[in-house]
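A single protein chain has been omitted; all remaining protein chains appear in their positions.
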Amino acid sequence: MSSSFLLYLLRRALWTVPTLLLVAVLVFVLMRLIPGDPAQLILGDAGTAEQLADLRAQFGLDKPILVQFGLWLSHMASGDFGHSLSSGEAVLPLLLERFQVSAAIVLVAVGAATLLAVPAGLFAAWKQNSLTDTVIVAGATFFLSIPSFWLGLLLLLFVGLKLGWVPVVGYVTFSQDWRAAASYLVLPVITLTLIEMGVLTRMARSSAIETLRLEYVTHARAKGLSELRVLLRHVLPNAFAPTWTLIGLVLGNLLGGIAVLETVFTLPGLGRLLVDAIFARDYPVVQGCLLFTAGIYVLVNLVVDLFYPLFDPRVATS
Amino acid sequence: METRRKNAARPLARLLTATFTLAACLALGAPALHAQPAQDTLRIRLNADIRSTDPGINRDANTDAVVSHIVEGLVAFREDTTVGPLLAQSVTTSPDGLTYTFALRPGLRFHNGAPLTADDVVFSWHRYMTPANNWRCLSEFDGRGQAKVLKVEAKDPLTVVYTLDRPSALFLETLARPDCGGAGVYHRSSVGPDGKWREPVGTGPFKLAEWKRGQYIDLVRNPDYAALPGKRDGNTGNKTAEVARVRFVVIPDVAASKAALLSGGVDLIFDVEDNDLPEYRRHPELVMQSMPTMSLNGLLFQTRDPLLKDVRIRRALALTLDVPEMVDALTEGTAQPNRSVIPRASPFYGRAQSGMPGRDIAAARKLLAEAGYRGQTIKILATKRYNSLFDMAVLTQAMASEAGLKVDVEVLDWATMLDRYNRGDYQAMAFTYSARLDASLSYEMIIGPKDRQPRKVWDTPEAIRLLGNSMNTTDRAQRQAMFDSLDARLLEDVPAVFFYSEMRTSAARDYVKGYKGWPMGQPRAWGVSLARR
Partner (left out) sequence: MKLRTNALIGGLLVATVTAMALLSVIWTPYNPLRLNLRMRLKPPGNLHWLGTDEFGRDILSRLLAGAGASLLVAALTVLVALLLGTLLGLIAGYFRGRIDRVMMVFNDALLAFPGILLALGIMVVTGANKYGIVLALGLAYTPTVVRLVRGTVLSLREKEYVEASRVIGNSELVTMLRHILPNCAAPLMVLGTSMFGWVVLAESALSFLGLGVPPPAPTWGNMLSSGRPYIESAAWLGIAPGVCIALTLLGINLLGDALRDWLDPRMEPR
């Protein structure tokens, strides 16, 4: 890897700081602009004006907004993400706990989807315009057209309820009972895998087609290499590059968008935590969650950029 | 060609087979999903973890429910929602209403064996009244509320005297309120030497055994509990614990809790969703029980709105509603319709409160014509958070349209709704009021001067006057007369249309004996036993 590339990465890493800071400001401001406040929610309609004032003071909501932001930022810098206003739990451990659930699903699903999609895409590209190709593309297009939560609901209905193969509700942590925990994750993982496979297969296929047209592939074939060799040694790495970028985007976005799937399968994941916290105006949780998710998104994209030269040697040398 | 295709396909096929085999193994090999605890443990589902074990401080409804099993106060609510003595043997009020003398029951002991004395009452009280502790009901007693508590003293080891700065009909009730922690009395060892809360050392029928955060709270029977004679009576009465252990299991998701009940993972869900009832009813091994609560659901109007300030339009809208049919649809036939602000479970609910004007589209049309209604849209705010409120708005829209009223439903999230409610910023709103434990408080939730309290719905001078009077006297007959008068005016002025009080339905396995819900709503694990086969 050239030093200019490393420098480029370093600069990219540095630029994430203002981005994250901006996210922090946006979240902070947005949450406080939204009508409704957590003290009101906790007290409900029966709260008196005095109780409301007391509770707001307790939460520090009566201070000027800049002061609140400064306090929050300084606490975050020392690792104190604050406490949930709804439940009183400490935010950071809560985030990490929930993240484990979401991450387990997302990583396994995207991993499985990649393992299935890339070969499928390659295969379809190799057999371009044949019946096999059409079937694969049709299948992929179909899966990316389905609303994820609908697919999840259907799987839940048929596989879970009607057939009873897997449990449909509930969750236990891996530390409690790893086999039960895994069984709760089967359906959501399958749902997500199917959906992501659609996107990834198409991308893998289209970049494989492009690569197959390139001259050095023809050259390799002319040299007498077996078709499989050509596929694996020359086409795969280059076709994988754009797919790899897509994986980065998908991973980064998924953590935010997985809320719906977690709602369907009633899993205590990060997505649901965020949505519930927004509805509960639980400022510390929303702020912490957002920053956490944004940080992950930025990190994932950075890692993707780091590994990109592996798949596209042209980048590293440019 | 053939061989090449097979070469590519084979590893793929192998991968797929492996994945599915793994999944199947996991599914089939999954052990029992809910470990069965020891016998004689009553497992009750909570929809969220409790916030603390410190009564009245850092609390929510679930916290109150659990803590009321461990800690007891001087007075508590009876089954009929009046206030009765609990730790006190008797309460005497001075003629001027300023002094309350509580005589404690002799021989009571805390969980750690120490005797309950007046000093402990004073200790707990001082802790409540310390602002830094954030007692939820601090503002009720420090002068910002009804009456200020000037001093609390231990006259002798079994007598505590409270002195107020002015009389208040609601003093004892506020002490007994679960959201105030019932002003529970605990031993000073509940607080550590650093002043931080350690654990509740109370006098209740159960002791705290273990709190596994996010998962469950275990209570064990207090073998030395000195129960009051007689039967179970609300939060007072005979609270003898008949099970050895109670486990409050935290299952936030409704569908998960349903599955747990059906599979035997929990024994009791004390608050099931109405739309799950048909399914529960199909299971013979479950026993369902419905109890009215002291909450209230209804349609609020903004009487300062340019369109709705004309009482004829409000009356017309009310006349288009078939309340009994609506309530039947909204609650799956479990709740009874109620047009009064006073819930059916209240001792003040009588004949005057049970008026149920019928639907009259013709009369509605006449009123609208008189008022010169030209088809302006009335917007009802609703929320999806409480399905019954949303359904209520949709049904209102449909029924009102039959008289020519144009109604739109706007859906907001609950936090925004509450905000709009508090500011009075709406034309009409489908709203749910949480439980009010006294008829005056029921009326107080809708009556008040809008200039100072924008959330109040009704601000005619007569209503305000009647309400104020009802709070200053303790004579029952007089108060009933005032409430009757208010109810009559409610149906005439129509600042709001009320429909019903929520029914709380519990579902329990058939081996749970003796469980009974009550109008205050919280689950009570005393007096409940498990008859295992």
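Every chain is named by a letter (A and B) in the order it is written, and numbering of its residues begins at 1.
Keep in mind that, in the parts below, a residue touches a chain if its C-beta (ideal position, glycine included) is under 8 Å from a C-beta of that chain, and two chains touch if they have at least 3 such contacts.
Just so it is clear, the model here is predicted, and its values are computed rather than measured.
Asks: Quick one: which of A:L73, A:V260 or A:V304 touches the chain that's been left out?
Replies: For the chain that is not drawn, the touching residue is A:V260.
Asks: Using the document's definition of touch, tell me which of B:Q397, B:Q453 or B:S529 contacts the absent chain.
Replies: Among B:Q397, B:Q453 or B:S529, only B:Q397 touches the chain that is not shown.
Asks: Among A:L22, A:L214, A:L228 or A:V303, single out the residue that touches the unshown chain.
Replies: Considering the complete complex, A:L22 is the one touching the chain left out.
Asks: Identify the residue among B:N112, B:N275, B:T460 or B:Q478 that touches the chain left out of the display.
Replies: B:N275
Asks: Where does chain A touch the missing chain, residue by residue?
Replies: Spelled out for chain A, the touching residues are 15-16, 18-20, 22-23, 26-27, 30-31, 33-36, 129, 134, 141-142, 144-150, 153-154, 156-157, 161, 252-253, 255-257, 259-260, 263-264, 271, 274-275, 278-279, 286, 290, 293-294, 297-298.
Asks: I need the residue numbers on chain B that touch the omitted chain, in ascending order.
Replies: Residues of chain B in contact with the hidden chain: 275, 278-279, 325, 329, 384-385, 390-391, 394-395, 397-398, 409-413, 415-416.
Keep this in mind: only the chains that are shown with their structure count from here on.
Asks: Over in the complex, which chain A residues touch chain B? Could you list them?
Replies: 34-37, 40-42, 44-46, 48-51, 54-55, 58, 87-89, 112, 115-116, 119-120, 123, 126, 165-172, 177, 179-180, 182-183, 186, 190, 226-228, 231, 266, 268, 279-281
Asks: Show me the residue ranges of chain B that touch chain A in the complex, using the header's touch definition.
Replies: 4, 7-9, 11-12, 15-16, 19, 23-24, 26-27, 29-31, 33, 48-49, 51-52, 58, 60, 134, 136-140, 144-145, 179, 213-214, 251-253, 255-256, 258-260, 385, 413-422, 431-434, 436, 445, 453, 455
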